[in-house]
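With one protein chain withheld, the remaining protein chains of the complex are depicted in position.
On to subunit A.
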Amino acid sequence: MRTRRPTLSAAVLGTVLAVSACSGAPEPGSEGAAAPSAPDRSWDEVLAEADGQTVDLWMYGGDQQGNTYVDDVLAPAAAELGVTLRRVPVADTADALNRVLSELQAGEDDGSVDLVWVNGENFATGRQADAWLCDWTAQLPAMEFVDPEDPLLTSDFGTPVDGCEAPWHKAQFVLAYDSADVTDPPASMTELFDWIEANPGRFTYPAPPDFTGSAFLRQALYAVAGGPDEVPAEFDQAAFDEVAPQLFERLSGLAPSLWRAGETYPRDLAALEELYAGDQVDMTMTYGPATLAQQVASGALPESTRVLPLDGGTLGNASFLAVPANAGDQAGALVVADLALSPEQQLAKADPAAWGQYPVVDLDRVPADVRSAFEALPSSPAVPPFAELSRDADPELGAGWVAPLEDGWRTDVLGG
């Protein structure tokens, strides 16, 4: 579960960018000031250099299963390659980027951040500041297991990846319903809106800026606009002015049919799950379907819970491992990124008991035994396999869309 906190760090970050722009440093993203790229060398040379290095992986630390997977599975595997993997938990990935930007500004080339779990806005900000090492993922032997044409892995919330980060996980947004109560489930977002009006009080969504509630806004935006092709990935005020009012009008119209007549919304996903578990509403939603499968298995959510298959697919995204341009243990960071991408590690963390993160490797490219192990992973009656879930996955909107949509929802839907 990844949450975003609009914190001070964002403001601080802005200041740093402004300061570095004023201090005569090459204009970020300007022509000629190419992003720093990894030296050309053989993988054996990288492995030899990595031996004995300590890699500091800065990652969002709110996901206990993720922390445990890194400490108990990934780190021991890295140790076998002679690399010590140290996890630095942060409340917000922007904290890691702040440290990197400070170091770059000070001209520090033995940086303390070697690897960052990142996607979306933080990746885009880092690219603008030339903070990431680029053109290195092609060096990773494990990239042969990745589909080079996979749109989720070539563009990160609208920003081209360009070998500046190695894929780590995929995620899929899903809605789920209680099949004991809903016998004729809606088959598209538009049908869902009709269902809500026909069944007043049985649906609600977490109030944006909750991460899941915000994803629901984007999913609803695609439906109202007529599909992902109708909304440009890059934020654009004109496009926003055209599509967003329709979205807010539709959601305001739905509000009286929501739980508690839309006068209040669950404050976060956990609150929505409690309402769903307590049979106050008939549907829930999540960007982490593996968690859903676990909650059904543990009895926290009803056994009759099923993922709602939607025509036109749902939002999908990927998250990545990026190496700062000044990482002190760069070779070690590359070795860990390659290890994390290996079919064995992708399989280990796909196990719902370990972490339940969807693989970024293409199952048609991995060794046959790994593929069958993937297929043998415990399946859940509640959640279909990833291949089915991710069919027609909708690309995520650019990071620039998130805040305007959330602000608009607050004034036009919540306050309207």
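Methods note: a residue touches a chain if its C-beta (ideal position, glycine included) is under 8 Å from a C-beta of that chain, and two chains touch if they have at least 3 such contacts; residues count from 1.
In this section, contacts and distances are computed from a predicted model.
Visitor: Tell me the UniProt name of the left-out chain, picking from "Cytochrome c oxidase subunit 1", "NAD-dependent epimerase/dehydratase domain-containing protein", "NADH-quinone oxidoreductase subunit E" or "Putative spermidine/putrescine transport system permease protein".
Guide: Hidden chain, UniProt protein name: "Putative spermidine/putrescine transport system permease protein".
Visitor: For the chain that's not shown, point to the residue among A:143, A:271, A:348 or A:414 touching it.
Guide: A:271
Visitor: Given that one chain is not shown, which residue among A:37, A:84, A:105 or A:154 touches it?
Guide: Final answer for the missing-chain contact: A:105.
Visitor: Could you list which residues of subunit A touch the chain missing from the display?
Guide: Touching the missing chain: residues 1-3, 5, 8, 12, 15-16, 56, 58, 60-64, 67-68, 71, 88-92, 95-96, 98-99, 101-103, 105-108, 112-113, 268-271, 274-275, 277-278.
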